[in-house]
Structures are given as C-alpha cells and as structure tokens.
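Every protein chain except one is present and positioned as in the full complex.
Let's look at chain A:
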Amino acid sequence: MSRPEEIQDLVVRIQPANALVPIDVRFAVARQMRIIKNMIEDFGVLDEAIPVPNVNSDVFDIVLEYCQRYSEVEDISSNQTTSNDLEINDWDKQFLLRHASKIYTLMIAANYLEVPGLLDLGVKYVVNNMCDKTPKQIREFFNIPNDWEPTLYKTIMKENGWNEDD
C-alpha cells in the first residue's frame, strides 16, 4: 500500500466522451470529483480508464482546471465558494468569466461528477445574474427563447404587465 503522500501522485485514468485517449489525472486532482473518489476508494486504481461518457472532453478540461486549482490550495473547504452567501472569490470570478458561455454544461458535468464547489459556483453565478432583472432581460442574458404562445402572452402581459416595461 503506497504511503499517503504518494497516493496524491497516483495517476488515475479517466476517459470522457469524444476523447481519443484517456486522460491521466493525478489523484490529488481527481479526488475533487467525488464520484471518482468513491470509486477509487471502493475498488482501487485500476489500469482501465474510468469512462465518463456523459461529459465531453472540452467540458471535462474545464472541470479539470477547476480541480487543479483547488488541489493546490491547502484548506479546501474554506476557500472554495461553497458557503451560503453569494460571495465569489477572485479566482473563481475570473474562471467564470472565461467559461461563461458553457455554464450550463459545466453545471451538469459538475452535478454528475459531484464536484460540489463547482456546482455551487455555477449556481451562484446564475443567481447573481438573475437578481434585479426583468424577465425579458433574463431571457436575453441566458438565451432562453420566449416560448409563450403569442396570444396567451398578450393576455398575460395585460394582466400582469405592471412590472414589464416592454
């Protein structure tokens, strides 16, 4: 059994969807993803790659970036933006701005791979950007098509239009 320090360097093989070759990830990084962590703990590190077909490789890379960052930080729980307030620390802010376009897929991946910090981060981003916006603005920001049926929409606007400056 390898010593605790070495275990951090153990290489785990993960194969996301549309990746041609499996990606070698250090355990210290990989264990941020709880699903990987549990699997390693239950079954040990195997030669075969762990397939994660739900996650595309580009999204996976982003997740890896996040995990990489937080494997280097010592006290994981305190620096990650997981607390209940809506504060986002600086690195996370930059990170989000870079990858904002893929925020949805990122969150789905984080949910599946169980990276709580990343999931919370995404949620906070969304929440922060929903505050103080009209529905129209929200639709515009999040690129949500207006799928109301037009006549129905008109009726609704007539009744509730007092908060819509359309």
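For the reader, a short list of remarks on this structure follows.
The criterion applied here is as follows: a contact is a pair of C-beta atoms (placed from the backbone, for glycine too) under 8 Å apart; a residue touches a chain by one contact, two chains touch by 3 or more; residues count from 1.
Rule of thumb we're sticking to: contacts and distances are computed from a predicted model.
From the set "Cullin-domain-containing protein", "Exosome component 7", "Small ribosomal subunit protein mS29" or "Proteasome subunit beta", the protein name that UniProt assigns to the chain left out of the figure is "Cullin-domain-containing protein".
Listed residues A:26, A:69 or A:102: the one in touch with the omitted chain is A:102. By the touch definition given at the top, chain A reaches the unshown chain through residues 35, 38-39, 42-43, 50-54, 97, 100-105, 108, 112, 141-145.
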